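My questions will all concern the structure given below.
Here the complex is missing a single protein chain, while all its other protein chains stay put.
The block that comes next holds subunit A.
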Amino acid sequence: MVHGVDLVVEPGERVALTGTNGSGKTTLLRAVLGLHPARSGVIEVGGVRAGSAADWTRRRRDAAWIPQKQAAGRFPLLADELLASSGAPEHARTAAEELGVGHLRGQPLHTLSGGQLQRTYLARAMGCVAAGAGLLLADEPTAALDFAGQADAARMLTSLPVTVLVVTHDRAVVNRCERVLEMAAGALREIT
């Protein structure tokens, strides 16, 4: 349960969200996209509230989302289909090449390793930003990567010209954010 959260993130700001497991970080991030229904309170993105289903669809489409649990899925999905879902397939494919997973485009996601899957999701997020997303919401986007991969991913994510709200325990990511917030028992406090 998340309660009493009062958070304003300025346009272009990069904010890291840390905290213990189960403290509500993922819930907060998912609530921004309406994936977790908020019982009370208001969440605005770009000064706009989401009310109707069409509003939520627009908000989700205009955000780049990297989920924590990148489901291998019950049904096959090719890596290239995931990249194409970004809205800017060519940019996402280029990002996939830069992240070292470009050659896996024809592979179903369930055949990729955790690290490869996470890189593919990162490339998709790059595509979303190229397609016009102004907000990046990332939930532990480097958790499955090796040390070199974590540094590369942290650099790429935080150099994007968008507002970033990232749940992370990775120092490489935290150090590149302007603000660091800590979530504890569903409440939020500012660390730096």
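Keep in mind that, in the parts below, a residue touches a chain if its C-beta (ideal position, glycine included) is under 8 Å from a C-beta of that chain, and two chains touch if they have at least 3 such contacts; residues count from 1.
One rule holds for everything that comes next: contacts and distances are computed from a predicted model.
Missing chain, UniProt protein name, picked from "Metal ABC transporter permease", "Urease accessory protein UreF", "Cytochrome c oxidase subunit 1" or "ABC transmembrane type-1 domain-containing protein": "Metal ABC transporter permease".
Of the options A:V15, A:L33 or A:A138, the residue whose C-beta touches the omitted chain is A:L33. Touching the chain that is not shown, out of A:A31, A:A50 or A:L145: A:L145 (per the contact rule at the top). The chain that is not drawn here is touched, among residues A:V15, A:V45 or A:L112, by A:L112. From the set A:E81, A:E97 or A:E190, the residue in touch with the chain omitted from the display is A:E81, counting the whole complex. By the touch criterion stated above, the residues of subunit A touching the omitted chain are 33, 35, 53-54, 56-57, 60-61, 63, 65, 67-78, 81-82, 84-87, 108-115, 117-118, 143-146.
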